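Structure, as structure tokens:
With one protein chain removed, the remaining protein chains of the complex are shown where they sit.
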Amino acid sequence: MRPIATTRSASGTPTGRLAVWWVIASEIVIFGGLLASYIMFRLSHPEWAEYASHTNTWIGAFNTFVLLTSSLSAVLAHQAAEAGNGKKAAKLLYWTMLGGITFAVVKGFEWNMEISHGFTISSNGFWSFYYTAAGLHALHVIAGVVIMGIVAQTAKQNLELHRVELIGIYWHFVDLVWIFLFPLLYIAK
Amino acid sequence: MSEHAHPNYFKIWAWLLVLLSISVAGPMLEIPVVTLITAFGIAIVKAYLVARNFMHLNVEKKYVVYLLTTMVVFMLLFFAGAAPDVMNQEGDQWYKPKVEAEAAATPHH
Amino acid sequence: MAEHAGEAAHGHDGHHEMSFWSKYVFSTDHKIIGMQYMFTGMAMALIGGFMAYVFRMQLAFPGEAVPGFGGVSPADYNSLITNHGTIMIFWVAMPVLIAGFGNFLIPLMIGCDDMVFPKINRLSYQIFLLSAIVLIVSFFVQGGGFGGAWTAYPPLSAKAEYSLTPLGSTLWLVAVALEFVAFLLGGINFVTTTMNSRAPGMKMYDIPMVIWMIVVASILFMASVGPLIAGAVMLFMDQNVGTGFFDPGKGGDPILWQHLFWFFGHPEVYVVLLPAMGIVADIMTVFSRKKLFAYRTVLYTVFGTGVLSFTVWAHHQFIAGVDPRMAHIFTITTLLISVPIAEMCFVYIATLYGGSIQLSTPMLWALAFLAEFLIGGVTGIFLGASGADVYFHDTYFVLAHFHYTFFPIAIIGVFAGITYWFPKMFGRHLSEFWGKVHFWGTIVAFNCIFIPLFMLGAAGQHRRIYNYNHFPDLATPELQRLRVIATSALLVMLAFQAVFLINFFYSLFKGKKAEKNPYNANTLEWTAASPPPHGNWAELPRVYRGPYEYSHPDRDTDYWPQNEPN
Partner (left out) sequence: MLEHYLPAASTYASDIDGLVNLIFWIVGVWFVLCQVVFFYFIIKFRRKPGVKAQYITGEEKEQKRWISIPHALVLICDVFIVYGAVTVWVDIKQTLPEPEESTPVRVIGQQWAWTFVHAGPDGLLDTPDDIETVDELRIQVNHKYRYQLESEDVLHNFSIPVFRLKQDAIPGRVIEGWFEATQTGTFDVQCAEICGIGHGIMAARIVIEPAADHAAWMSENAPRTVLAATTP
């Protein structure tokens, strides 16, 4: 049973959403620390531009496209949930999950290709950051897909519809991180 | 939350895709400054669009925006504190000898 | 929000019998989770204390077998000091002060029935317990426990051929990372609960100081730990898959880790300090029957300290090879942060003025906190001033300094809190007499441990050395005498903890029964039964005023509970 505490809202923001903002705040500093380190190294090692030229911009761009589109379906799911249409929200969440899965699968192929060309995580600093940053992000994508599956399952029965918004906000944040990873890892050459 | 008019999400999505194409096309001009702007300037615009419209920060309580901005500012602070040591090759009374060229030349296992 | 309707309908989930497991082990009740954190923390404190005993014995009587441990090899010694530090900060100070008191006190003091996310709360403890187990396992793996100091500077921590503890270092890192995850989950719960679930009528300035401080501490933790989590991922990769983030041979930089670590590490000091400060504020007001002097000023100094704490981190790295020009900036910010902390101490002293002070056991601990913390505070100035730090860095002066801050925080503050809230936690009173015996035994012995260490630091004795015989200037009988004094005092202090443990467990079952509000205190937890049932109150309280309305001139009684309409 849910405690009364959970239903109160002294700050004016519903508890669930407030918590998601705090999660995102703590995620900003995790990715922030990693990316700040990357940028420092990148600026002090001009030769990394050469290493970076082996990344495939088109795959990166395709994945950006996939994530942006999945963000659209996530926000549409939120809209449907607000309108009380749990079925539609669930369906849109499934589309979002499909986007996340596509992203992960493409990433898998991309890495497989790069590793087979000899660009492994220990090749040099650039590739270490490439795999670590994108890997940390991919873990967030996979976690998002799993949670979204659970949320969609309850939303389908018109239960806990506020969760659709919560997972949506998280998903947009994951999208946002990728928006910065894409130029940092692929475009800057 | 349910009272406010929703922005047209499709329109924002379309804008994001346009920006994405520009950021991909930018480096083809092979002008470093243009690449910098199309890559990172556009990333910031994209992030703004997503945060404002998809995450609904435009209608969220202001303190949330301040909270998230504070976190970003802390990261800039971290960068400013760490960069003088990590990013530079030399500084006041210290330098990093060029070991790297050798390390890059030796094959990695 | 239509969900408020549920508030009245929330009857009590009856008294259906719960099994021991669901009541005490897999409970989602914030009080039980708080106890779990507290007891786990106390168990870890015993381990950490035992480690201190072993390495202090080695220092006082180098080379001789330590009773209960045996001979101490250099590898043992490094592992002992490393894990003593790690345990005392991450597995004692944080779980007891923030998670333990935070879980127990936040819902009770803000007048709600539980944390907002009870299941996440339970998950947080389970992850924490797992992290403690991983850490303990790391002592017994091949190669022994990690011995690269709690700061884990690479390349020593990154490469097994340097540290000689291939598994120990990785398990140590994993344990610390898991612990961070546990506290992130807990912290989000604390902050959200306090922001959203306060009793009706409780405004920002009606929140008890201890809750404010725990919340600000949680926020500081959340905002600072991110870079270190990223750093831990990078270090893990360096250890296990051959990347070179911190390896200069591969284009990395060991200094980067130091920045990532201390960007977290310095706010962390305030993360543990603030809850202890809050506990002391609440106890001091109750036992001097005084309103807290300048509540808002205290709050602003807390915020000021919080923000400033993000700008001082590199004072740990003055001589660690950072660019010397940066030292000026960090000297200035470090000395600036002395201002709000000094102000907090002034406020606490001012609170005593005109009071009616009763020297009960919790009050003794609270006052001792201030007296001892002042020593820790003023000796910090020597280290924050870059010029003086050139000499003091890595000496026992540093060690004594931060023990004079962490001991008041993690031991004195915790004892203050436990002795004060014991009646609420367990419905019984501790023995005052044995409480005072324990207090004096601990405080006197504590000073006898660390004042000699200040002297040793001034004499240039550097840290993390298992045997000073290799350093002729330090192997003198005069200095050895100081080491023996410190070790003897430690033995006395550890022996006195038995008094506490006996008092604690005896009173738990046989102590005098406690009524609802034994101290005539104002805050909401004292309006619930002792101990509070599941759900805390049959009817949740309303709040009409601030927490520190003691000795109000318009009142006959010298207290004015927050929930009384007038």
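Observations on the structure shown:
Residue numbering begins at 1 within each chain, and the chains themselves are lettered A, B and C in the order written.
What we mean here is this: a residue touches a chain if its C-beta (ideal position, glycine included) is under 8 Å from a C-beta of that chain, and two chains touch if they have at least 3 such contacts.
Everything numeric in this text was worked out from a predicted model, so none of it was measured.
Shown chains touched by the hidden chain across the complete assembly: B, C.
The missing chain, though absent from the display, is touched by one residue of C:181, C:307 or C:347; that residue is C:347. Shown as candidates are C:130, C:174 or C:458; the residue that touches the absent chain is C:458. Within the set C:83, C:288 or C:563, the residue that contacts the chain not displayed is C:288. Residue C:367 is the one among C:367, C:410 or C:514 that touches the chain not shown. Residues touching the missing chain, restricted to chain B, are 92-97, 99 (touch as defined at the top).
Against the chain not shown here, chain C presents residues 73-75, 77-78, 147-149, 153-156, 162-164, 248-249, 253-255, 288-297, 319-321, 324-325, 327-328, 331-332, 335-336, 338-339, 342-343, 345-347, 349-359, 367, 370-371, 374-375, 378-379, 381-382, 385-388, 390-391, 393-395, 455, 458-460, 462-467, 469-474, 550-553, 558.
In this text, only the chains that are shown with their structure count from here on.
Between the CA-based centres of chain A and chain C the separation comes to 34 Å, rounded to the whole angstrom. Per-chain Cα centroids separate chain A from chain B by 15 Å.
Each of residues 11, 13, 22, 25, 28-29, 32-33, 36-37, 40-41, 45, 122, 124 in chain A touches at least two other chains. Contact of a single residue of chain C with at least two other chains is seen at positions 223-224, 226-227, 242, 250-251, 253, 256, 260, 263. Chain C contributes residues 1, 3-4, 6-7, 10, 13, 107, 112-118, 184, 187-189, 191-193, 195-198, 202, 222-231, 233-234, 237, 241-245, 250-253, 256, 260, 263, 535, 540 to its touches with chain A in the complex. Note for the complex: chain A touches chain B at residues 11-13, 21-22, 24-25, 28-29, 32-33, 35-37, 39-41, 43-45, 47, 57, 61, 64-65, 68-69, 71-72, 74-76, 79, 82, 122-124, 165, 168-169, 172-173, 175-176, 179-180, 182-183, 187-189.
The part of chain A that touches chain C in the complex is made up of residues 1, 3-11, 13-15, 18-19, 22-23, 25-34, 36-37, 40-41, 45, 121-122, 124-125, 128-129, 132, 136.
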